[in-house]
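In this view, the complex is presented without one of its protein chains, the others remaining in place.
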Amino acid sequence: MIPLHDWMPGWGHWRLGQRLKGTVVAGLFALFVLLGLWHARTIWGSLLHTASKLSGAEVVYTSRDLDFLVTSLFVVAMLVLIVLFSGLSCRRRRQAEHLAKVPEGQWSIVWRQFQRNPLAVAGVVIILALYLVAFLCPFIAPYDPIDQGDRVRERLLPPSAQHLLGTDRFARDVFSRVVYGSRISLLVGFLSVGIAVTIGTIVGAMAGFYGGWIESLIMRFVDMMLSFPVLILIITVIALWREQSIWIIITVIGLMSWMGVARLVRAQFLVLKEREFCQAARALGAGNSRLIFRHLLPNSLTPIIISATLRVGNTILLEAALSYLGLGVQPPTASWGNIVYDTKGNLFTEWWMPLSAGLAIVITVVGYNLLGDGLRDALDPRLRE
Amino acid sequence: MPRIARITLFIFLLAVPSCSSPSTSTDSPDAPGQRLIVKEITPDRGRSEERNLEYEAQWDEFDATPHDPGDALVVGLIADADSLNPLTLETKNAHDILDLLTLSLTHINPDYSSAPSLAQSWEFSEGHLELTFHLRDDVYWHDGVKTTAHDVCFTLRMQQAPTTGYPNIKDKQYIKECIVVDDFTARFTFDQAYPYQLFDVVDGHIVPKHILEAVPDGEMVTAAFNRNPIGNGPYRFKEWKAQQYIEITANEDFFAGRPPLDRILFKVVPDQENLVIQLRSGQIDFMERVPPRFYEELSREEDLVAHIHPSRSYTYIGWNLRDPRFQSLKVRQALTMAINRQEIIDSLLLEFGDISKGPILPIIWAYNPNLTDFSYDPEQARQYLAEEGWKDTDGDGWLDKDGQKFSFSLKTNKGNQIREDITVMVQDMLKEVGIEVRPNILEWTILVNDSTKKEFEAIMLGWSVNLKIDMTTLWHSDSISDKYNFISYSNPEFDRLNDQAVMERDEEKARQMWWQAQEMIVKDQPYTFLFTDKQINFIHKRFQSVQMETEGWHYNLPHWWVPQDQQKY
Amino acid sequence: MNDTRPPQLQVRDLKTHFFTEDGVVRAVDGISFVLDKGRTLGLVGESGCGKSVSALSVMGLVSPPGWIVEGEILLDGLDLLEVPESGMRQVRGNRISMIFQEPMTSLNPVFTIGNQIMEAIRVHQKVSRNEARDRAIEMLRKVKIPAPETRVDEFPHQMSGGMRQRVMIAMALACGPEVLIADEPTTALDVTIQAQIMELLAELQSDLKMSILLITHNLGLVAEVSDHIAVMYASKVVEYTGTRELFASPAHPYTHGLLTSVPTLGMPRDRELNVIPGQVPNPLHFPSGCKFHPRCPLAEERCQTEEPLLEEVQPGHWAACHMIEGGSLPLSGVNP
Partner (left out) sequence: MHSYIIRRLLIAIPLLLGLLTVNFFLIHAAPGDPTDIFYNPDMDPEARENLRRIYGLDQPLGVQYVRYVRGVLLEFEFGYSIAKKRPVRDEILEALPNTLQLSALALLIELTVGIAIGILAAVRQRSTFDNLTRVTALTFYSMPSFYLGLVLLFLFAGGVSATHWLPASGMIDIVRHESMSGLEKMGDRLVHILLPALTLGLGAAAAISRYMRGELLEVIRQDYIRTAKAKGLSEKVVVFKHGLRNALIPIITIVGLSLPVLFSGTVIVEQVFAWPGMGRVAVDAAFQRDYSMFLAVNLIFGTMVVMGNLVADILYAVVDPRVRLS
């Protein structure tokens, strides 16, 4: 039975003396409540709209409507989740107190290390904020990013209350575009790194585990791929193949940047293979797959995570670079890269457009790097002082 | 200008087409300290074979009067030239530079009539099957060798040889042969008389026989001459640093006298913004085809003078007539009516352009002023589409017909900001009537590939209208198998008319036929004709007697000069 | 060994604390000892009891967050804690030098050993490269490295552990210091080498007339070479006296425990080794009173409250324990 005050986000934690946690939870909750109130009518509207659509009424239901629905549901869901979380975590906490003191696990140590580093925390905050923005785009952006206003009278307006960052030459609200741009940039960063890490891990694992000619073959190939300047390789592939959907770009970037991870994983495996616990597992007759998945991979996770985080930043930069060459995400979709590309012509007059998008990129990448560094310092005992 | 040069120009170099603002006032070209010069349309006399002595007088007069020599002109180019060999070059930049290096038989006046250049005079024989040129005897190649009729005939031979890969080989197809009468007389013969015989002959630059005859058959494309040419024009080639600059210097012993400017440097800067920066800060003196969005910015610069003139090109969206959806006339008309062309011009060309109604531009003699126009009318468009069975039955905001959503990809080439912008605007406009447009911006080679294979639904390109009026390549059903009629437009009636018109030598009769032809095409709307733009050029104010023409910004460059006290370099 | 010599190095009530994020670590908490000229003092104790920190404090090499909070370190009467950093540099490697536990990692891998020894010489003495080089070779010969002329140009990784430790010694003695601090000099080496190194040290001591502060956890070792022994437990010296005296009649229960936990020859087979129960206390929160009381077989309430002081229980024999009457422990008789 969980007492009522535990269900109150933050309050429970406060009473248990988890001040920071409590404040954060409460803050988040407040944020979503405010959002909910601010957009109450939108949420309600989109729910009604959907309902009527489902009931087969003759109404126009566009993908944007869907976007709104999803976001509305997201907000509601978050409210519920936060309440549940605070309740349950409080209970776990209480139970833990009754039980005998258990030695804290590796991750909680890491977390303490991590908290000690303000920069790292800043990184986390930035990244979380960004993902929040990305999820809440329709509620944060005042306009549809591809919706063009009066192209003659409303083009290239200076910043104002209506248009925080003014409008571009299609009379589109630049602020909205920057907000929606976060989706693309984060998507690109996340997915292509995902691809890279997956491939890299598999290849690296094979090389490191089997060794012998397989290894030398793979590693030579990796060396070779590494000696191509990635950007040049990518522009070729993209320039040579006709389609340029965001998915292609993500895939290509992913396919071109797995080598680093492969090296890393191989190195890890080589070390770990010789460790006692592996020898032991072998001695106990563990099969290869078991050895790899139960012993080697989990133990190589740390460096993989770190490099992945640091990689996301570079990937976002890569996408930006491609956009600068006009090979990035195609118009009218907004990505930070192509906003800069699109508005660099306004550099002399409406400088704030390229500036804002550029800053968005910088901040994001900084965020990821801070996070990565923080993780490394926390996870890598060598660097602890 | 060779057609291909125009077209490649349009696709490669026209990062942004430019245009002239009617709103800005125009005073007389000679007013001192005047910052804006707008060229109005000069009537096109390209078809006629008479000489225009007015222009010739101007030239002679200039050559007679002395001007301060010295100083240099730095021209900013967005892309490097490809070759300075008249037989192989394909980019407009290369062509412009070559005009200064090498002479043609004649040079083109602003009204497209021919004026003496390498040839002092020319005349047709009875029956109009022979055309004889009398060459100057004081023209030297820059290596000192005299230019003679042998060079002239050699040039034609090379142009006609398929293995040379001369881009405008078709312009030479009706010319039978070239006979060297004597060192300074060349005679061209024809199988039949037709309009533009003169044009076909004089088109292209003369090449030095004594150098190029050494090049083995088929190796012309890669001949060393491509990158260090020897000409016979007012300027001589000095240096070409790839991706950096091309330098040409005044030809001291040019027959018409040494041109005033010592040196002309073509500086390659592949970035639009960078070019503008350099123009503002005086790192370059001249920039052609300035994107309209920079016009206001630059017109504020005290040191710059804007030259604006109409272009010979128009931009359009072509509908693939093999696609059942676009086979319906009503749909095509609806599409045109759903696109607000005036708004495109107002917001992208900033009024530096006009709606183009048909395939022939106002500056051309055959232009039909009273064509029916499908002006912006989304209501009408929706109705037409509905009549053709396109309705939004599933209420997703998009039109559909037997379960098929009306959605097509609009392909255009990369590197042309305005066109990329148009796709974005058209997408938004057609959304209004419930049609989804998927912009697809492709590399030039890939786009060309698709169009040739007719793998597209809608395509946006621009044509630069040739001096010769001949609609065969674009509209004739025979050309469907060929490359340029990729929309597969076929109209037997039109074909017949076109074939007659091409061969009709009587200007009045021809005009009537072309008027009809235009009406047919406009009625069919195989294209949605978007606009014809005007070209903005900015040049530093120290340069005098600058006159820029549709035919080329460098029309009278050999005359440009800078007063001693203002000379910079 | 009752003849007394003037003190070479005196440490009085030295306190070195580390101010970490988790709290103050009192690594050295008021220790005192005297090292006489030409003699050897053994500083014994379990690892983590503050031996090394004491040594580093003497060298003035305690680095933040560690600080020497109080005490005196007198070198021939000169209080090193008063000497400014620049002055300390004159002392280090010149009047006091130190050799470390890890010969493997204590030499810079990217310089030849000759280079590193010469460096030590030339910091303190104005000599040409060549003289320095000759001195280096000479030192190498002193520490019995074969073919020193060639060895001098080799890199550390080309040498065995024992050799490297000899190089370390050569480096430390290059300027003929008055005091040599040897911090676990042989722990990392295998037994035969250990003996050689200790012999070497003894020899060099006699002909260089230097005093040695030998820091180790190995009672056997000190028994052989040192004249006096200070036993450290939990950041404090708990017993201090002459070597023979200590082994004969250990005053402090901890010392007693240590001795009896070491097997000795001729010890009856049936007698089992006694093991000190419990483990070394965490320096972050030491037990109250006598820090040894949780592990002490004789502990009373008094031991839990008040901390015993180091008192002279016999002439020349100091110990810190409440339970000592008449200089010996109630549990004497089980002397080894």
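A, B and C label the chains in the order they appear, each numbered from 1.
Basically, contacts are C-beta pairs under 8 Å (C-beta built on N, C-alpha and C of every residue); 3 or more make two chains touch, one makes a residue touch a chain.
Model, not experiment: these values are computed from the prediction.
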Which of the visible chains would the unseen chain be in contact with across the whole complex? A, B, C
From B:K170, B:K405 or B:R438, residue that would touch the chain that is not displayed: B:K170
Of the candidates B:S125, B:Q192 or B:S281, the residue in contact with the absent chain is B:S281
With respect to the chain omitted from the figure, which of B:N251, B:S464, B:S479 or B:N537 is a touching residue? B:S479
Name every residue on chain A in touch with the hidden partner chain. 119, 220-221, 223-224, 226-233, 235-237, 239-242, 313, 317, 320-321, 324-325, 337, 340, 344, 347-348, 351, 354, 358, 361-362, 364-366, 369-370, 382-383
Would you write out the residues of chain C that touch the absent chain, in ascending order? 59, 61, 88-94, 97-98, 100, 102, 105-111, 119-120, 123-124, 155, 157-158, 168, 171-172
Could you please point out the chain B residues that touch the chain left off the display? 3-4, 7, 72, 74, 82-83, 85, 88, 90, 162-171, 218-219, 221-222, 226-227, 241-245, 247, 263, 265, 267-271, 273-274, 277-278, 280-283, 301, 303, 414-415, 443-446, 448-449, 452, 473, 479, 482-484, 569
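Assume only the chains that are shown with their structure count from here on.
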Mind checking the centre-to-centre distance between chain B and chain C? Centres are C-alpha means, answer in whole Å. 93
Please output the residue numbers of chain A that touch at least 2 other chains, ranges allowed. none
Enumerate the contact residues on chain B facing chain A in the complex. 272-273, 276, 291, 293-294, 297, 343, 346-348, 392, 395-397, 414-415, 417, 420-421, 423-425, 427-428, 439-443, 446, 450
Which residues, counting only chain A, touch chain B once they are in their complex? 53, 58-62, 146-148, 151-152, 155, 169-171, 239, 242-244, 326, 330-332, 344-349
